[in-house]
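Structure below; questions to follow.
So, chain A:
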Amino acid sequence: MRDSAIPAPVVDLDRVVVTYGGGLFGRGGFQAVKAISLQIAPGQTVGLVGESGSGKTTLGRVCLGLQPLSSGTMRFCGEAFGALRQRRGQLSVVLQHPEWALNPRLRCGRSVEEPLVILGMPAKERRGRVAAMLENVGLDAGFAERFPGQLSGGQRQRVAIARALITEPRFIVFDEAVSALDVSVQAQVLNLIRELQDRHGFGALFISHDLAATRYISHRIAVMYQGEFVEVAEAARFYGTPEHPYSRKLMATIE
Partner candidate 1 sequence: MFSIFGRIDRLSRFGFGLLVFLILLGLIGPYLPLGDPMRIGAGPRLSSPSWLFPFGTDELGRSFLPRVVDGIRATFLLSAVAVIITAIIGTLLGMVAGFFGGVADQVVARGADILFSFPAILAGLLIAAVMGPGQISAIAVISVATLPLFIRVVRSVTLGLASRGFIVAAQVAGASPWRVMIVHILPNIIGAVIVQLTYALSIGMIIESALSFLGLGGQAPYASLGSLLRQGSAYLTFAPWLVLSSGAVLSAAIMAVNLTGDAVRDALEPLKGRSLT
Partner candidate 2 sequence: MKMTRQQGILGLAFAAGLGMLTGLPGAAYAADDTIVWGKPGEITGFDAHVAGTVASWQMYQMVYETLLTTDDSMALQPGLAESWEQTSPTSYVFKIRPGAAFSNGRAVVAADVIGSLMRIKNPETASYWTAQLGTIAKIEAPDDHTVTVELEAPHTAFLAALAHVTAAIMPIKELEEGSFDPTSQLMGSGPFMVANHKQDESWSLTKNPHYWRKDATAPETLSALIIPDDSARMAALRDGRIDFTTFSNPDVALMLARDSNIEVLPQQTTNYYRMDVNAKSETSAFHDIRVRQAFNLALDRDAINDLVFAGSTTVDYPVPAAFGKDACHNTSTYALSREDRLSKAKDLLAEAGKPAPEITIMATSADPVYGRIAQVAQQSITEAGFKVDIVQPPVAEYLDKVFTKGEFDVSLSWLAGYTDPSMVIAWWNPNFAIWNQSFQEDVPALDTALEEVKSLPDGEIRDTKLVEICDMIDDGANLLALVSRTDYIAYRSDTIEVKVAKRSGSSNTFQFIYDFKSLD
């Protein structure tokens, strides 16, 4: 059906359901994600907002192939997702908590390099890529030799972004990637993500409880409430008055 000229969405969720629990005494369990469909096009960022427990993070894990689906399908670049190992280098993630984003025992260079090691790239080639990537995220090459403990929160998130981008993936999930950062640093990182997306054209899912930051970075925004999308709209819509009452409540915090 799809016109071949239009690139397939990097991520295509079709009525995805995720149910937790229901183990030993099998009484139903808890539906964290209820029949959600979502497409993310290359070069596009979808923002995902909602309160804690609304199912944002679970949906993020679904998009990364980390979460088995209870029902529904997930396609990646038009194909069935398959095993995570087959998708090496095609997708990556940047998570909350800068202090745990990087392995505290590895030098930053090693962390950034790792996805390439997993891909099996020769060491010589890797070195150059890492230096270039660090420069790309605004860190000089000396950072490769440092341990995460010697870096500020913003710097660590930059290193994490460098690691996420090193394989030039088709899709990145940012899960509360800027929430723990201070305002002044948050803007640095948000701008960096926007710049890099312009350059590399990856599709992205930006998960946050902070509508202001999400609105700033996303093309489209999905508002999630109790496992469902209550509103999905262009980001520009959230500079005006959104439709759903819950979205409007969220808007109130940034007015």
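Here is the rule we use: contacts are C-beta pairs under 8 Å (C-beta built on N, C-alpha and C of every residue); 3 or more make two chains touch, one makes a residue touch a chain; residues count from 1.
A word on the picks: all candidates are chains of the complex that A comes from, given by their letters.
All values reported here derive from a predicted model rather than from experimental measurement.
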Sort out for me which candidate, 1 or 2, comes into contact with chain A in this complex. 1
Any idea which chain A residues touch candidate 1 in the complex? 64-66, 84-89, 91-97, 100-106, 111, 114-115, 118-119, 160, 163-164, 167, 173
